[in-house]
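Missing here is one protein chain; the remaining ones are kept as they sit in the complex.
Here the chain labels run A, B and C in written order, and each chain numbers its own residues starting at 1.
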Amino acid sequence: MNNVKDSVGSNQNRSDDQLGRSRVKDNQVLEDYYSELEGVHTGAFWKVANAIEPWEPKALSEPVVWRNEVLRKLVLKSLDLVSPEDAGRRVVYLKNPKRTDVSAACGWLFSGLQVMQPGERAGAHKHAASALRFIMEGKGAYTIVDGHKIDLGARDFVITPNGTWHEHGVSEDGETSIWQDGLDIPLTNVLESNFYAVHPEGYQTVTLPENDSPLTYGAPGLRPELDKWDKPYSPLMKYSWDQSYEALLNYSKVTDGSPYDGVIMRYVNPQTGGDPMLTMGASLQLLRPSEHTKAHRHTGNIIYQVAKGSGYSIINGQRFDWKEKDIFCVPTWMWHEHVNTSSSEDACLFSFNDLPTIKKLGFYVEQALVDNNGHQLVEA
Amino acid sequence: MNNVKDSVGSNQNRSDDQLGRSRVKDNQVLEDYYSELEGVHTGAFWKVANAIEPWEPKALSEPVVWRNEVLRKLVLKSLDLVSPEDAGRRVVYLKNPKRTDVSAACGWLFSGLQVMQPGERAGAHKHAASALRFIMEGKGAYTIVDGHKIDLGARDFVITPNGTWHEHGVSEDGETSIWQDGLDIPLTNVLESNFYAVHPEGYQTVTLPENDSPLTYGAPGLRPELDKWDKPYSPLMKYSWDQSYEALLNYSKVTDGSPYDGVIMRYVNPQTGGDPMLTMGASLQLLRPSEHTKAHRHTGNIIYQVAKGSGYSIINGQRFDWKEKDIFCVPTWMWHEHVNTSSSEDACLFSFNDLPTIKKLGFYVEQALVDNNGHQLVEA
Amino acid sequence: MNNVKDSVGSNQNRSDDQLGRSRVKDNQVLEDYYSELEGVHTGAFWKVANAIEPWEPKALSEPVVWRNEVLRKLVLKSLDLVSPEDAGRRVVYLKNPKRTDVSAACGWLFSGLQVMQPGERAGAHKHAASALRFIMEGKGAYTIVDGHKIDLGARDFVITPNGTWHEHGVSEDGETSIWQDGLDIPLTNVLESNFYAVHPEGYQTVTLPENDSPLTYGAPGLRPELDKWDKPYSPLMKYSWDQSYEALLNYSKVTDGSPYDGVIMRYVNPQTGGDPMLTMGASLQLLRPSEHTKAHRHTGNIIYQVAKGSGYSIINGQRFDWKEKDIFCVPTWMWHEHVNTSSSEDACLFSFNDLPTIKKLGFYVEQALVDNNGHQLVEA
Partner (left out) sequence: MNNVKDSVGSNQNRSDDQLGRSRVKDNQVLEDYYSELEGVHTGAFWKVANAIEPWEPKALSEPVVWRNEVLRKLVLKSLDLVSPEDAGRRVVYLKNPKRTDVSAACGWLFSGLQVMQPGERAGAHKHAASALRFIMEGKGAYTIVDGHKIDLGARDFVITPNGTWHEHGVSEDGETSIWQDGLDIPLTNVLESNFYAVHPEGYQTVTLPENDSPLTYGAPGLRPELDKWDKPYSPLMKYSWDQSYEALLNYSKVTDGSPYDGVIMRYVNPQTGGDPMLTMGASLQLLRPSEHTKAHRHTGNIIYQVAKGSGYSIINGQRFDWKEKDIFCVPTWMWHEHVNTSSSEDACLFSFNDLPTIKKLGFYVEQALVDNNGHQLVEA
């Protein structure tokens, strides 16, 4: 199914009135039959077949941009309203306007902005959901994941894999810090698999050397000889901005990049070369000055944060302008292309997604737009 | 998280009024703040946190038994009501009473009974959803999967992996045949990934030798030297009852079996030893005469068909009696134990499940019942 | 390197007098220099380069047939000469005429015929070398591998993986039994890795049910749900002739077979689909009546035993006739093709090889003979 030509090509007859689709006409005998079925917790498949077997996926979410200038003020306002001790986490979360039944930003992904002040510290807990963070501003923030304490700076990418004890804080001599959280809580719930636990001592005791994770695993092409890490997620829990941006610049010198994404790299588990966590992936991409990518679409949902620069994306024919620290999403199977509007500066997009979930289950399909030289027509 | 002791143990304080849970009290200032958030597609996480981060999973489905004596009559009745050409597939599907929004038997699994008469043949199609079948009665039934034609006999287990062209029929000299279908259509839809296509010629042309799949891959401990199979699912598409039941009998001679499931084996891809398809697994288990297993619970949903014998299962304290060809389900995280009520005959349960999905995403958790020597108290 | 076209093609200039080969001419100054190097445990690479970097592999062994009519008498004679208690194993081993420095039949593979009488039992030991057996005649023979006792019948294939305690015997009511042993002792030695240990109690105590390995793992397409096997070799230790031959017959109905080997299947680890042991593989192949395969060559050594029928093989232009129970070998990189001389009966070849070693290290190269319609010219 990953070659979509014959399933999504324009020459496919998509009438439901053909052999291979359900085209049973209603009549009284059938109605009576349906009632009989209903009475014993059953139904006639041909009544629902066309609805539950659509020709192609229909996104549950709609594309949205959340402006940093709006979000930042609101999340800072919460500082005076609730404490981390009472709120658990002081997070303003993003609600996709099309989703009323679930707290999701896009697909089955949750996202929000969290804020903490110097000296604050939230209690430790764990859950089956996985979490990641992209730091937006501040100094002295840290996270503690299963006893590994890690310093966080602006634009660092950090993971909190499923089932790990974790807690966050800002040191006494730090600055008010804001970061974007990304979690698969909605996925974990829809798959009926969420667990939650509060740390028995309230907070973790740190006995390991600080930053042992990045100092041990944050090197290119080298791993400890005695690597006893046996978890299904990355032992490298922080991907620093400086190293990541330099990687992107280096790579940009020797690649033409992707036609759809410019110069793009994935954050990976250095132990396996695969995604850092089981359910969510993350990428960093660079759009060169004036770069305008071509459109493609694929299954899976993506949530972006603008790490650098400004531009716009066209999503299913609609233009969404963005600048640094804005957040936007591209729902499943929607055409999308990106534009860096600066002719002198590069633009960088951080993003996270549910692609590891989609790919592990064999659900990944991708399609390039062929018409109009690969570019969408933008709605007026 | 797969060691559940500290997350589900009885000594866990599950009050929401503690550090690590959200315990913010409402007031007017907060109400105003919430309204402000609402206006820009955001929300306060602490308002929903406890709800979306439950202490443990809550099943979307309830346990049900569907009686063969009821289902069989109803599905045979459909023979006179609709043709396979019009209905696509003549299937009476199982609706979990607790699910109103989705055509699911349990969790995100679909199941139903399909019936076809001699000479009938349904049109070929494909979809992103995976399918499997367990034959209940009849002669001369066949399936064609990506050009591989396979004969089907009673209690054979057959797979139709995602993205494969497939069609079913019964030969002119066969008998009316009934089988249970199992699909992950609901999962595919909830993950926004379903595609559907009708075969351009209506039906597949078979050029490969009949039964090439079981004749090539259905041997123990041997594989073709020139194995070019490169698909992510099993090249063995039919697991015959005779071989499978004999395997179970052989294994039963040398094992004590599982405390929770008796003598149980998984259907596997002979090329990898793993599950035959990416999203769903299937098992066959034998309960020895008078065997009464202990209770455990785990994430993931299971749908059973009684392949042989009679007995009952206790699911979350409720007793469900079953006999041959009855179908029942065990929703996620519900305690379950099985009983063979015959003191002389063995009982066999065929089952399929979503465990490959749950396990790939790191969501598998299992817990044994420790109280009352591992047995549930049955509700009056 | 697995595409050999440009490395072994006939159009390759193989003169050593060209750029890219060493073509330094000797003179007195160089001679003096070489002496100086010699004195400090060094040498000039260009002096040996052409010799140690040949254009293509040169086999260490030559092709041989060992006749069963000769071997059988000799091995039976040993019954009166030595006891298993004194000899350890009563084995007549095969010596490749070209190898004087090592006890190898072909390449770094050892092979021999072992004989045991009813009531005999050899002491238990283990070694880093892996072993396999193909039973030639007798009744009541058994092997015990790490406590798993397994009955052996004619033409069964059995493995004794590296590092396992093992011992063999024939029951009191059995018959004198002969089998072919295959081991990688020479490989283990040349790679400086052999260990040997005698069982502290002399013999193993068997507490597991007899034949638990084949009864648990000898089924097609099914594995125990609770499979705790975590060894790097197959949990299935016996591949019975009846099942294996039936597998070959089934497969022959739906395949054209390999142009070089007829209908050929590999013995595999049912847990992984890979080779049963880390260093050696084994195959069973069927040559249909009058079948004459085409010639190819590849790196890696093969030792064959004729399991059924009669015919001949052409190895590097030389004809080697064989009939049931004869043993012959094909050394690395030698052209070989096989002929079944019967026009009515099939012929079967059992074989074992070092291909898992060769392939794991990236050394596998294969080439088809293109001249003369793929057939070798036979030397007069």
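Everything below uses one rule, namely that a residue touches a chain if its C-beta (ideal position, glycine included) is under 8 Å from a C-beta of that chain, and two chains touch if they have at least 3 such contacts.
Not measured: the values here are computed from a predicted model.
Q: List the displayed chains that the omitted chain touches in the full complex.
A: Across the whole assembly, the hidden chain touches A, C.
Q: So one chain is hidden, and I want to know which residue out of C:160, C:177, C:269 or C:299 touches that hidden chain in the complete assembly.
A: C:299
Q: Out of C:96, C:234 or C:269, which is the one that touches the chain we can't see?
A: Counting the whole complex, the residue in contact with the absent chain is C:96.
Q: Identify the residues of chain C touching the omitted chain, counting contacts across the whole complex.
A: The list for chain C reads 1-2, 4, 6-8, 12-13, 18-24, 29-30, 33, 36-37, 40-46, 48-49, 52-60, 64, 66, 70-71, 74, 77-78, 81-82, 85-97, 103, 107-108, 110, 112, 123-130, 162-163, 185-200, 202, 232-233, 278-279, 299, 301, 331-333, 357-358, 360-363, 365.
Q: Taking the full complex into account, what residues of chain A touch the chain not shown?
A: Missing-chain contacts on chain A: residues 208-209, 211-212, 215-226, 234, 236, 239, 243-244, 246-248, 250-251, 253-255, 258, 261, 264-273, 276, 283-285.
Methods note: only the chains that are shown with their structure count from here on.
Q: Based on which chains touch which, is the overall arrangement a line, ring, star, complete graph, or other?
A: line
Q: Just give me the whole-number Å value for how far the CA centre of chain A lies from that of chain C.
A: 52
Q: Taking the mean of the C-alpha atoms as each chain's centre, how many Å separate chain A from chain B?
A: 29
Q: Would you give the residues of chain B that are in contact with at least 2 other chains, written as numbers and ranges?
A: Within chain B, no residue touches at least two other chains.
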